[in-house]
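== chain A ==
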Amino acid sequence: MAQTPMLEITALEKRFGTVEVLRSIDLKVGRGELVFVIGPSGSGKSTMLRCCNRLEEPTSGSIFIDGRNIVNCPAAELNRLRLQTGMVFQGFHLYPHMSVVRNVMLAQIKALKRDKVTARTRAMDMLDRVGLAHKADAMPSELSGGQQQRVAIARALALNPKVMLFDEPTSALDPELVGSVLKVMKDLRAEGMTMLVVSHEMAFAREAADRVVFMDGGVVVEQGPPEAIFGNPQHDRTRAFLSRVSHHAGAE
Partner candidate 1 sequence: MPGIMEMFFNLDIMAQAWPLLLQGLWMTLRLCSVVIGLGLVGGLLLALAATSPRRWLSWPVMALIDLMRALPPLVLLIFVYSGIPFAGVEMSPFVAVAVAFLLNNSAYYAEVYRAGLQSVPAGQSEAARATGLSKAQMLGHVVIPQAVRNVLPDLLSNTIEVVKLTSLASVVSLSELLYQANMARSVTYNSSPLVLAAAIYLVLLWPMVRLVSRYQRKLAL
Partner candidate 2 sequence: MNAPAGFQRFVEVFFDGAIIDRYLPDLLSAMVTTLWLGAIIIVTGVAVGLVLACLRSLQVWWLTVPIVMFADILRALPPLVLILIFYFGLPGLGVMMSGPLVLFIVLAAVLAAFCEEIFWAGLTALPRGQWEAGRATGMSFAQTLIWVALPQAVRMGVPSLVNRSLAITKMTALGSVIGVKEVLAVSSSAQAMSGSATPLTMAAAAYLAIFLPAVILARWLERRFSWKV
């Protein structure tokens, strides 16, 4: 049991109508691993991530979380199942009508049925962990983008997820705010959280990722340790993508 990966995707397919967006995706994320997904725009990274908590319905294939297949899970159990994955969006999506701490408490109370006192204690712990305990009573609109994203991470962590899914968590942020969010992710990794991250932060991937997955056109083209993918890519498509990205980074 300890050897089963925390997240395992096998033969995942996803079609929107007749458009094939994902084709025979196979991917494993071991316990405590940080796996990075990179690839050009439209390659299906977000779609794959969103299949992992069934915000998108997979067309076929299986996704195991902690050994349990979530694809054939009946709709009635979906809400409980989604508690096992914490999702962080590019656009934060904090609830603008609630204070920061209430944002972190809401799903704890409604979905986990925690009582208010427990939920608040847990929320404050999580806010403390992302360095924002002092902003607990602020409204989301009063926070910077980086702070909002850290609250969104706290909101997901508060539900004790087994896997954290990040969809471009830093690409809506000003460059000087990116670091604070990456630091939180690094801390999480140190604490043994399992994470699947879609991001263009190549430097961060090099430094913190256990494995890097390159996707293009709805398939996993290659994967391996960051040194291998960045230092010695095996496929032309990977090389082309990496040189485009590094050119771009170099130009800045």
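Behind the choice of candidates: all candidates are chains of the complex that A comes from, given by their letters.
One rule holds for everything that comes next: a residue touches a chain if its C-beta (ideal position, glycine included) is under 8 Å from a C-beta of that chain, and two chains touch if they have at least 3 such contacts; residues count from 1.
Because the structure is a prediction, the values reported are computed rather than measured.
The contact partner of chain A in this complex, picked from the candidates 1 or 2, is 2.
The residues of chain A lying in touch with candidate 2 in their complex are 53, 55, 79-83, 85-87, 89, 91, 93-97, 106-107, 110-112, 141, 152, 155-156, 159.
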